[in-house]
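Complex shown without one protein chain; remaining protein chains in place.
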Amino acid sequence: MTVTENRPDYKWVGTRPIRHDGYDKVVGKARFAADRNSPGQLHGAFLRSPHGHARILSVDTSAAEAMSGVKAVVTGADFPDLPIGHPERDTAVNLMARDVAMYVGHVVAAVAASTRAEAEAAAAAIEVEYELLPVVLSLDESIADGAPLANADNRTAFSGSDDPSNLATVTPLERGDVDAAFEAADVVVEREFDTAWVHQGYIEPHACVVDVGADGKAEVWASSQGHFRVRSQAAAVLGWDTARIKVIPAEIGGGFGGKTTIYLEPVAARLSEKSGRPVKIVMTRDEVLRATGPAPASKSRIRIAATNDGELTAIDGWIGYAVGCTGDMAGFVGAMSVASYKFPNLKMEFVGALTNTPRSAAYRAPSAPQAAFAIESVIDEIAQALDTDPIELRLKNAVVEGDLTSMGGPHPRIGFVECLEAIRDSEHYQSPVPDGAARGIGTGFWFNIGEQSSATVNLNEDGTATVITGSPDIGGSRASMALMAAEELGLDVHRITPVVADTESVGFTDVTEGSRATFATGMAVVNACRDLVGELKARAATIRGVEVDAVAWVDGAAVVDGHDPLPLADITAKAKSTGGPLTVTASLNAGGAGPSFAVHCCDVSVDEETGRVEVLRYTTAQDAGTAIHPSYVEGQMQGGTAQGIGWALNEEYVYADDGTMLNASFLDYRVPVASDLPMIETIIVEVPNPAHPYGVRGVGETGIVPPMGTIANAVSRASGVRLTSLPMSPPKVLAALDDR
Amino acid sequence: MSNDATRRSRTHVSCTVNGDQVDFLADDGTSLLDALRDELDLTGAKEGCGTGDCGACTILVDGRINCSCLMFAPEAEGCEIVTVEGIAEGDHLHPLQQTFLEGAALQCGVCTPGFLVSAKALLDENPDPTETEIRYALAGNLCRCTGYDKIVRSVQEAAVQLRGASR
Partner (left out) sequence: MPRAHLMTPLRRFTDGEAVIEVEGATVGAMIAELDRRFPGIGEMLTKGASAAVDGLIHAEPEYLAVEPDADVYFVAPLAGG
């Protein structure tokens, strides 16, 4: 179902063609990172720290080097020591420890050998002498007075201080007079919350094949959310010119933010350089969970003031994120996520603090889900206290265009109210709550980003087209690019071939993050097509012998008064005689990414004997601005929701006291399976983003923000006890029920 | 550094894969998944976990679904193996492949081969499954992109088409 505001009549945008890369993916032909083998390749394996925090006193690789099949061994000494403050120092230190191992699983050395088994055996034979250091495992331990340092190189960002600290960021936000507002309030609710470390859980482990030739040039085959970032990060970590590195994008088997940084490629490059052979490294699932970038655990305290007539007058609170072993922006970005309600008075502090756990990475709207869980829970409790409808309460306080965001600056045109109304008016919300169940409401916001993109559009001799971009296709973006090009050129979408090109074959394009691909790369495609239409009109003017001003472009043809329309294919057929090939490249740094809001509604039942929560029905409404390919917009909404349901109910990193992860498998780190979930009903709301030619808003991330609050609110209403700790796994729910 | 002087012990395996008789050599410790991918270059089946928890490597062995990461390659001796590369009939996609495409049941696509094989096994056995039966039949296959909604709907649609075709 779609709720649309003032949408122009498009021919292609908003349709649901079969995606161009779909065939390869249903017949098993699509090549993902691990699907490539190079002649003569070696296999890489890692030695990882068994300690949560330890100084590396010595590394003896001699025994490993003498073993069968071993061709190369590398350690931290094989990489340049980037200075503190270098933008890729944390990436470098994380993918190969230098002097200190900062979490269990931190890479200390790597081996390339003829077989993976030989590489693993040799890695295990590397002898390392460690001096154990104190392990800082939790947020509380990290921020405690006199806490040992989790990473002695860390400085608090933008603090002006050069002293080592466990604090990555401290971000206060303040407006109005919070104390007076609480004094005047009719209702005040205050709660503390905590959430666990969770992982993106992409099904494809990280993998690459790197071949460094004797000429010093490297060809990198890798799965990532952005191959240009792979190139720039690898170049920085290796100390190489970017021109030495060509990155070819493999199909990516899920990322969700977790593949916006690198773990393998520079190591494979050094191994390849040393051995003179291509080197393939494929992570195991155990390695992915133990040593890539999960999303921060959090703790928070939220207090909200309201009047009896339902105005939310003030919010006061603290949200802390455990960010792992290096600096991270979670505390900073989290601050931006408190942007859904007017709150005339606001006093919040956001903290990111280091722990001896893996370096956290982005995970869909990074840091917003933790904040939304807490705030949406407290708002729900206020609705209960006021005995008011939870949607009406939110409608009364929802931000609209011109209202200030928490970080300052007015909201542009947004669709939060429209999403609330869409859920309120939905068949789901209007239907009675099933017997023995309860219904929860929650909302979420993500602001999205623009950044740099390039696109090249080539028209072929026969009037077909190729659209070349540098944004990996994570979930249908090739189809979106082709649809926008089809609309601009007036060309059948199936006569357009969308291509994701390597770093030497298309202009620079930033990593696919911040829900930016369809927005920003799409804008580059539109700009290229518009330039191309200008060129097509000029060629048509030559053919017709008229001034270019006399030519209009209508539905894929040049129209000149007094002549039959000149179809695109007739112009491309005469390209040679009218000036040569028809090709245009456009590049931009896109501003104006439009925030996307979502409102979720779910029905749950709680088994009082086992503590198991069952999600019976789930509906999500989200503002997509304009849905270019509605099926894949729905897919983003459903996928984000499912991940959020896992975050809410099952998923958590379980650590032993020494920092060892105890559940590093898909058996024990339990992501939702098909039988855990109902259908996830979608309502696409379309309030066009004025900053995009088709009104696109990024839709990828917002979907994961509301589910935790939504489900917690439903569980709390079903059980009569407020659940404040994620995941709401059966033992925790049972304990909460017992405490009633 | 040593040379590869010592030959590893390798076993000759003879089986059919997607209808073709094949022979290959496999290290005794090699999984069937690795043999399919590395010896036969059938990279449709994926390794998502290597422990039988994600289903990305699902194949049919003598008509039954198996996690190929949990089978040793020599165990395939004499078996009939079907992988995702073998479920289309000639140049006609299997109805499941077609409904997955039309129903947008894949996003990144890395779990898709496993889902298609599991869903085919289900529909071969039960041409008219309920939604719950579909969800339980696919519970051994993890998808992190879709929330399963469009996968389940696509399997339902394929079941309708297959029943229509067999009537």
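Chains: A and B, in written order; residue numbering restarts at 1 for each.
As a working rule, a contact is a pair of C-beta atoms (placed from the backbone, for glycine too) under 8 Å apart; a residue touches a chain by one contact, two chains touch by 3 or more.
Everything numeric in this text was worked out from a predicted model, so none of it was measured.
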(message) In the complete complex, the chain left out here touches which of the visible ones?
(response) A
(request) Would you indicate which residue among A:T357, A:N397 or A:S515 is in contact with the undisplayed chain? (result) A:S515
(message) I'm checking contacts with the chain that's been left out. Which of A:F182, A:F332, A:F373 or A:Y632 qualifies?
(response) A:F332
(request) Tell me which residue among A:F256, A:Y429, A:F597 or A:Y632 touches the hidden chain in the full complex. (result) A:F256
(message) Among A:P17, A:G105 or A:P366, exactly one should touch the missing chain; which is it?
(response) A:P366
(message) Among A:Y341, A:W446 or A:Y632, exactly one should touch the missing chain; which is it?
(response) A:W446
(message) On subunit A, where is the contact patch with the chain that was removed from view?
(response) 157-158, 160, 170-174, 200, 256-258, 260, 329, 332-333, 335-336, 362-366, 405, 407-412, 446-451, 513-516, 589, 591-593, 691, 698, 700-701
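The working rule: only the chains that are shown with their structure count from here on.
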(request) Determine the centre-to-centre distance between subunit A and subunit B, using the mean Cα coordinates as centres, and give it in whole Å. (result) 29
(request) Report the residues of subunit A in contact with subunit B in the complex, numbered from low to high. (result) 16, 18-19, 21-23, 25-32, 34-35, 37, 65-71, 114-115, 117, 200-205, 251-256, 282, 284-285, 474-476, 631-632, 634-635, 638-639, 641-643, 665-667, 671-677, 679-680
(message) Can you tell me which positions in subunit B touch subunit A when the two form their complex?
(response) 1-2, 4-6, 8, 27, 29, 37-38, 42-51, 53-54, 56, 83-85, 88, 93, 97, 100-104, 106-113, 116, 131-132, 134-136, 138-153
